[in-house]
Each structure stands twice: as C-alpha cells, then as structure tokens.
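What you see is the complex with one protein chain gone and the rest in place.
Labels for the chains are A and B, by order of writing; each one numbers its residues from 1.
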Amino acid sequence: MLELTALQTETGTLIDAINYTWILVVSFMIFFMHAGFAMLEAGQVRSKNVSNQLTKNLLTWSVGVTVFFAIGSGVSSLVGGGGWGAAYLSSGTGWIDWLYGAVFAMTAATIVSGAVAGRAKLRAYVTYTFLLAAVIYPVVIGMTWSVAEGVTGPVEMITGVAFTDFAGGMIVHGMGGIAGLTAAAVLGPRIGRYNDDGSSNVIPGHSMTFAVLGTLMLAFGWYGFNVGTSAIFSDGAFLGDQLGRVAMTTTLSMAAGAMGAAGIAWAKTGKVDTLYVANGLLAGLVGITAIPHTTTVWGAALVGVLAGAQLPIVFEFVEKRLKIDDVCAVFPVHGSAGVLGTLLYPFVAVAGWNGLTPDIGFMIEGLFAQAVGVVLIAGWTVLATGVIWYAFKAVGQARVSREHEQEGLDVSEHGVETYPEFGDEGAAVADGGF
Amino acid sequence: MLELTALQTETGTLIDAINYTWILVVSFMIFFMHAGFAMLEAGQVRSKNVSNQLTKNLLTWSVGVTVFFAIGSGVSSLVGGGGWGAAYLSSGTGWIDWLYGAVFAMTAATIVSGAVAGRAKLRAYVTYTFLLAAVIYPVVIGMTWSVAEGVTGPVEMITGVAFTDFAGGMIVHGMGGIAGLTAAAVLGPRIGRYNDDGSSNVIPGHSMTFAVLGTLMLAFGWYGFNVGTSAIFSDGAFLGDQLGRVAMTTTLSMAAGAMGAAGIAWAKTGKVDTLYVANGLLAGLVGITAIPHTTTVWGAALVGVLAGAQLPIVFEFVEKRLKIDDVCAVFPVHGSAGVLGTLLYPFVAVAGWNGLTPDIGFMIEGLFAQAVGVVLIAGWTVLATGVIWYAFKAVGQARVSREHEQEGLDVSEHGVETYPEFGDEGAAVADGGF
Partner (left out) sequence: MLELTALQTETGTLIDAINYTWILVVSFMIFFMHAGFAMLEAGQVRSKNVSNQLTKNLLTWSVGVTVFFAIGSGVSSLVGGGGWGAAYLSSGTGWIDWLYGAVFAMTAATIVSGAVAGRAKLRAYVTYTFLLAAVIYPVVIGMTWSVAEGVTGPVEMITGVAFTDFAGGMIVHGMGGIAGLTAAAVLGPRIGRYNDDGSSNVIPGHSMTFAVLGTLMLAFGWYGFNVGTSAIFSDGAFLGDQLGRVAMTTTLSMAAGAMGAAGIAWAKTGKVDTLYVANGLLAGLVGITAIPHTTTVWGAALVGVLAGAQLPIVFEFVEKRLKIDDVCAVFPVHGSAGVLGTLLYPFVAVAGWNGLTPDIGFMIEGLFAQAVGVVLIAGWTVLATGVIWYAFKAVGQARVSREHEQEGLDVSEHGVETYPEFGDEGAAVADGGF
C-alpha cells in the first residue's frame, strides 16, 4: 500500500500546484490593472497633469507594495486576531499568497489618485498611500477577509451573519472609491471647476483613447480579479461550478453596466457619451465584484444595469450637489457601485447556493449584515482618510500652489512635459490654465 | 480496489481542472483582443471619429455578448441540430464553455466596425451587431463548429468530407472580413474618399502608434485564440504535439505575414510602410488560423508570406477596382487572408496527421470541401449583411448626415471630443469648450 499512499500524496501536490499556478497567473493579470488605471486616469486629466498622474500610479505601486510587505500584511493579520504576520516572515508559497493579496491592496490604493488629480501635492499623495497600505486598507481586511480562524469578525459579531464580499466589491473598490471622494472633498475642487455662482464647468480629459484603452485593460484584469478569487480546487474538489458562475456573472454585469450607463446618457442628452459607456462598463464590473459567486443570471444583468445607470446620476449628484471635484469619477464607478452590489446580495442570490433559501427572512438578515459591513468599512475609511488629508491641509501640504496648479503639475512637480511637441501650452496657461 | 477507483476518478478531475483553467486563461486573452481591435481601429480613423470607433467597440462587446448569451447560443445549437441550447439554460462549467465561445463570436462582430468607420450611424451599427450576435454568426457556427453529435454538417453532406477550420480562420475572421466588406459596400465611401473622376484619396488614420499598439495586443491575444483552441488533454491524452505545432505555425505565419507585406510594400514604393507591416503581421495570423494544427513548418511560412503579400494587392483592388471604402482594411486582413489559409489546407498539411496522405486525391477532395465551406459561409454572410444594411439604407438610417460626417461622429453621435486640447479645435476653446 506504500505506492497508493505515495500516489495520494501526489494528487494533493498536483492540486496545490494547479491552485498556485492559477493564483500566479491571475495575480499577474490583476497587477496589469495598474496599467489600466494609469491609462484610464491619464486619459481623464488635462495634458498638463498627465505625467503627474502617471508618476503617482508608478509610486502607488512601488511604495504601496513595499509598505504592504513590511507593515500592512502584519497589521491585517494583527487586526484579524492572528498576530503579527508580516510577509517578510513568510516564505515559499506564502509569498505567492502575499503577492495575491498585495495586488488587491494596490487596486484600492490606486483608485484614490483618480479623485485627487490635478491639485494634490505629490508628497501628500505618497504619504497617504503609505498610510493606506500600512494601516487603512489592512484594518479593512483585518475586519473581513483576514479574520483569523476561530475568531468572529465584527459584522458577524453584530449581526450573527458573516459579511459577504467575494472579490472586493466593497472591501477593495467601495473602499477605494469612498477614500477618493473623502480626499477630494477635503482638498477642494480644481481652479475653474466651479464658478462663483456655484455652477460647474466641465474640464474634459485630454485623451478619450487612453481612457478607453485603460477601461479595456481593466476589464481584462478584472477577469483575474473576480474569477481568480475562486481557487481551482478546494478541499480536493474541483470548483468548476463556482468558476463558471463567476465568469458568467462578471461578463453579464460588465455588459449590462455599459448598456445601463449608455441608456441613461442617451435618455438625458440624446447622445451616447463614450466616457459614460466606458465608466458604466467598469461600474458594472464593480457592482458584481462582491457577489459573482452567488448571483443568478438575471441578477447579474440587474446588478449591472443598476450599477451602470446610477453612474451618470451619482456623478451629477457629487458634482452639482456635493460640489466635490472627483476628477475621474471614482466614487460613482467604484464607491456607489460597490456599495450597491454589496447590498443587493440577498436579493439576487441563487436558491440553494451554500444552503441559501432566498426568502424574506434571508433578505432582511442578509441586507442587515451587508449594511453593517458597508457602514463599518465606509466609516473607517472616511474617518482615517479625512483625518489624514485635513492634517495635510492644516500644515499647508495638501495642495500645490495656485501657480503650480495653473501651470500644471507635470512641470512643477516633475519637471517634465508629457507631450513636448504637441498642444500650445503657452496659450492654454494664458487663458486660465485649464 | 476502492482506492484505485477513487484515484482514477481524481485523475479525470485533475484533467478537467487543467483543461478548464486553460480555457479560462485563453478566454481572458481572447477577450483582450477587444482592446487590441479598439486601438487598431482607433488609430486608423480620423481624430474626429475616434470616440465613435471606441464606443462602437465597447457596445459591440456589451450588446453582443448579452445577445449571444440570451439568443445566439440557442440559435447556434438549434441550427446545429442539437435543439435550443441557450446559455441561460446552462450552469457551472457550461458557462465557461459559453464564455469561450462568446469571445470568438465577439471577435467576428467587432471586425465589422473597422470597415464602416466614419459614416455608419451608431444605431444602425448596434442593431446590426445585435443581429450578428443573435443570428448571422450563430448560423455560421451552427453549420460548422456547433453541429451536434451524430448530425452531418452541410459541408460533409455535400462533399463527403468535413470542413476544417481549427480556430476560426474562415468562421470568425473570414466571416467578419466579408461582413465588413459587404456593409462598407452598401454604405458607400466616406465623403472625399473618391474624386469625381473615380480616383481615390488616402485618408490616413490619426495615430500610427495606437494602430501598432492594437496590432501587438491582438497578436498577444491571438496566441490564446489559436493555441487556446487546443485543449490540454483530450480523451485522457496530453495534446503536447498539437499544442506545440499550433504555437510554432502561429508564430512562423505571423512573422512571415509581416515580412511578406513589408516586401511587397518595399518592392512597390521603395519604402516599408508601417501599417502594411502591422496589418501583414495580422494577415499572417489570420491566414494560419484555420489550419495551425495540420500545417508543416514550411507550410506555415508559405501561408504567412502569401497572406502578407496579398494584403497590399487586395487592398488596392478593393480600393481602386471595387471602389469600396474599407477603412481599416478588414477585408484584406481578415477576409481574403482567412479564405486563403482555409483553401490552402490540403496543400500544406503535414503527412500522417490524422491519417492524412498528402497526395493529389487528398488535395482535390480537401480543396473541394474547403471551397464549399467558404462559399457557404461567405454566401450567407453577404446575403444576411447585405439585406440588413440595404434595409437600413432604405429607411435612411444607415449613414449619418453629410454635415455630421464632416463635423465628425464624435460630436454628432456622442457629444464628445477625443482630444479637446490638440489639433485645431481653436474654435472649441473659444466657445467655452473645456
């Protein structure tokens, strides 16, 4: 029977190898979302601020991943009740698991840069990213994904039901979108964004092509994000059912998000605004990200349509009512869409999944648990982000000077021009700089 | 012997898991080709029509994939003799299979937008995409890939030999290229493309960089398209021979396509036109896509060279003889190259593959079957596409107005400017356009 035992061991090793190969591939794809964010955000800012946006993106990854390695990974396990488990103490496949967690963490971090574009000081932004990677995001996952075995997480402690967020619809995207909105609110709008009478001006991005390129790169990486959150095997069983459902709901919700936003834009203006379609596609992806493994076919389409349709409405609300200058629309795309999908969980869940009975009792219970989770994450994120940016503001380090903002952050912060052969920057500065 | 049975079951599950992991990864790569098409096409249109092209791309995916889910997948199995098998009736790994089919379907769909660029109405294009995803493409695969077990497909019924198209050289690319040519013919050329004397003007695209970026993104995704059409295991056997051959022929034909087009361009003008090299590389890929699993080393190089070399010639024929304004050269790249490779099948097949004897009898028989398949697919595509676009034209819904075309479709259909800070939009700034 020796050989039989050996073969059984081998089956376990094969399963490990398949799982880790998959984790590596999807981690690379999720890392690639950084390139997508860089393009999406670069496309949505003025040409005088493009290099600033690109540099922030590069430094978000570089600083953030290092800090998450040295500090954040330890904080998350500490908050989760498992003691200090920083990644430098790990080894072998533990580092694959760390990288997998790190690409999610950096997605949350990079979302913020889109909200504060065009006026935040580089050093303030990088310091905030340090704190986000070291503490803010680790606390969020310490309350949810990183709760240690045998420990009861805060949502379950309060409601008796665990918080459901499969791939980070709230934990990653909702958190990032809310952090971005908070930081943008504290920073104040770009010069020229609002008139004295409170009316607003549109400051269009410099390249729709880069914005849409970024959108499609993100959508590619998102398959890694959502489908890749499922292992291939769990407890020796092939998770084909889960993988298939996640692939299906992610696809349908993405598609419905684009159509939902396109429909609202068309209904309001008679035209199909390209950026709404692109951001609607992303909002559809965000919307399903918390619940792709439990949602029905028609539920996925519904989540997508709603996530897409709320985009133009929430964007206008933020712009015109809240008067917050969220440059790349990160709140409607990541924040409100993430919250929406998270809360819809019990209403669109497939019957029988994990013993679910989608009755009214489940809906009330599930909604309560999800709402508590949303409130906890949002509350902590607003608090931590607000305190930090108010502190920067208090010491005059939050925003660049008025002159530097008008001149553009590329020159003042980086000493470069993004397109030295194009555009007539001279005139642009003369007429008010936007 | 209980344990032995258990282990045997596990081997089957491991094989399933490996196959599905591979299908997921290549499906993501093929999805990424959408980003490639978006960039390739955006680069080849005028800056006033870029956002229109990008929006079409986003909506092709969003509308198309939803329609293919709800209708097209059912039509294809119905036509194939297997009854209504729409994807919403599926589950688990069936949805992985659906996504895998859907990314091929959407490749066919998106090719068309490159041909009708710069003058097709958005609503006409989207309606056509709906019909392509619901009926036109599903009928094509219902006649070929989706023929049900035990049913004899039309090519085999007519010729006694099955139609060979491994990864969609004809079924996907040939079909898309022919559909694009048909739609462009019905639509008529862009204003200014032809002079009164019948001579033609070149209307260059706005960015070679985006066009080449798109080319290389497509080439990356194409490895998923071709190599990914092979499973890793079939009937318990590792398909290493097939995977290796497909990887090799795809690479060589791509390379030869670029060199073939470069050579012809250089011979004709003494210069190496960048866009011919890029499109030649793609034509080389299209050329081999029907037959990468059966083609010899030297056959792959030959297919690539011919597919690349025919590109400048067919492009000129379409432009100057047929006087069809195929903006992004989708017919020479996808249509004629796809037909060429499909027909070359029996002449470049490796001896002994699947019991093949590459003698004259096989060549005649094989060519006949391939030709019948090409005629069936091309005939149906031209008919269906022609009827639809003539119908749009008859009710005045095919083309935008002359004014809108001259102004650019970005403003008239989408209300946006792609590059508000560049080009000579001086007027736009003056009227408050920020």
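Heads up, the rule we're going with is that a residue touches a chain if its C-beta (ideal position, glycine included) is under 8 Å from a C-beta of that chain, and two chains touch if they have at least 3 such contacts.
As the structure is a prediction and not an experimental result, all values here were calculated from the model.
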Discussion item. Among B:89, B:151 or B:297, which one touches the chain that has been omitted from the display?
Written reply: B:297
Worksheet item: Of A:44, A:207 or A:336, which one is in contact with the hidden chain?
Response: A:207
Response to the item:
Only one of B:160, B:192 or B:244 touches the unshown chain, namely B:244
Item to complete: With the full complex in mind, choose from B:55, B:182 or B:215 the residue touching the hidden chain.
Response: B:215
Fill in: subunit A residues that touch the omitted chain in the full complex
3-4, 7, 10, 13-14, 16-18, 20-21, 24-25, 27-28, 31-32, 34-35, 38-39, 42, 50-52, 54-55, 57-59, 61-63, 65-66, 69, 87-88, 91-96, 98-99, 102, 122, 207, 210, 410, 413-422
Worksheet entry | In subunit B, positions touching the absent partner | 4, 7-8, 11, 14-15, 18, 21-22, 25, 29, 46-47, 204, 206-209, 212-213, 215-217, 219-220, 223-224, 227, 232-233, 236, 238, 240-241, 243-245, 247-248, 251-252, 254-259, 262, 269, 271-275, 277-278, 281, 297, 301, 419, 422-423
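Here is the rule we go by: only the chains that are shown with their structure count from here on.
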Worksheet item: Hey, how far is the Cα centre of subunit A from the one of subunit B, in Å?
Response: 33
